[in-house]
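Missing here is one protein chain; the remaining ones are kept as they sit in the complex.
For subunit A:
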């Protein structure tokens, strides 16, 4: 049995039946990381020893039998944006190269409380700013997928949770945490042929997760199946008094929702997502998804989200504005990198020039600009108004439908070096994912098939606020219909 091929759901059973030990399960993934991380660069920090220790403790608990916590012995990757107690947390930035937090984020603490084993901290775009995982100070991540007949070209895994997506796709971890600000879970999930959900804003606590754009950031799981995502989100989600924006409502049984019948479910197809110049294969995958859901008993309804076209422009005002303020704390005074200067201003300038990469600096500049006196009303205030209209769009649509179906991204994974000279081209990768982020509603990417070049394509299911259950139900149906069994060229069992 290839332990690295198992789903989390299957591994839970195998561990409890003692078909294999947690040490064996974690060991198989640690070995895969040893072999492949040098190439994929999916992890910034590998914690093999701690993971194997934790696995042995998990085995002791499993040996005791009885009611064992859900994730006992399950090896996970943790995006290096979640602060982990005693384990270096970098945000993929030189600024935090040696930062070891003395605290554990709420989301990872929840996973640990449920018995999960962390095999390492996954790579990402610096401070989660990027769509290709090429802005990391620790080097780019390679997508484990290859174009058909082209073993050479290195493809990007998407971003910003590119390390998590690559690790899960290449079987270096059974699942991983991601964070999604404008598509950072869904787009890399789509590029790497795995599932990933951005839950409703407020569903997972942001406490202890390094902030990019506070009003948009939301943690979520990435795994190879929809059900595995449901299992992980069950553990990650929940109200936290330490995060004023987390919401105090019960977390339902997500795993049960995966098996729910779709009979009578209304699925909206937003007209505005048929953007000009969308590749035919993306269009085709979308049509296929519509047909699958119709076959599963859904009623397909055309809907309109007229403000969608302003989503990206609005996002690139709101997110940089918040980031420019959130990243002010990296000043070299109390923690992280410090480059000395003759005066306080020089210390700031030298530290931030050396500590931040080009994309982070670009966004801080944009954000500072749009918040400046004289520009605030024209940019930030107007963007907030448009954001409310986008939110209204979704509310209106959800008056008549239960979920929306769209493509996740306008293309499959592209090659490193492509789209890199023009930041705006890069930002367009998020055109389908950003509106749900702006509205705060849950959205999930699920693999639907392969492009003509043999690369995975994802479909996106968007649901009502706090109705992740319908999202899981629809995504599960798509997953079953797609029968996506393709695997990437680079993966654990391929030597």
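Quick note on the criterion: a contact is a pair of C-beta atoms (placed from the backbone, for glycine too) under 8 Å apart; a residue touches a chain by one contact, two chains touch by 3 or more; residues count from 1.
We adopt the following convention: contacts and distances are computed from a predicted model.
**Q** For the chain that's not shown, choose its UniProt protein name out of "Amino acid/amide ABC transporter membrane protein 2, HAAT family", "Peptide/nickel transport system ATP-binding protein", "Electron transfer flavoprotein subunit alpha/FixB family protein" or "Aspartyl/glutamyl-tRNA(Asn/Gln) amidotransferase subunit B".
**A** In UniProt, the chain excluded from the picture bears the name "Aspartyl/glutamyl-tRNA(Asn/Gln) amidotransferase subunit B".
**Q** Tell me which of A:322, A:393 or A:467 is the one touching the absent chain.
**A** With A:322, A:393 or A:467 as choices, the missing chain is touched by A:322.
**Q** Touching the left-out chain: which of A:245, A:288 or A:453?
**A** Checking each option in A:245, A:288 or A:453, the one touching the absent chain turns out to be A:245.
**Q** Just to verify: which one of A:8, A:25, A:83 or A:117 makes contact with the chain not shown?
**A** In the full complex, the listed residue that touches the missing chain is A:83.
**Q** Pick from A:14, A:208, A:221 or A:463: which residue touches the chain that isn't shown?
**A** A:208
**Q** Write the list of subunit A residues that the hidden chain touches.
**A** So the residues of subunit A touching the missing chain come out as 82-83, 89, 91, 96, 99, 101-103, 105, 206-211, 213-215, 241-245, 321-322, 324-325, 327-329, 331, 333-335, 344-345, 348, 368, 371-373, 376, 380.
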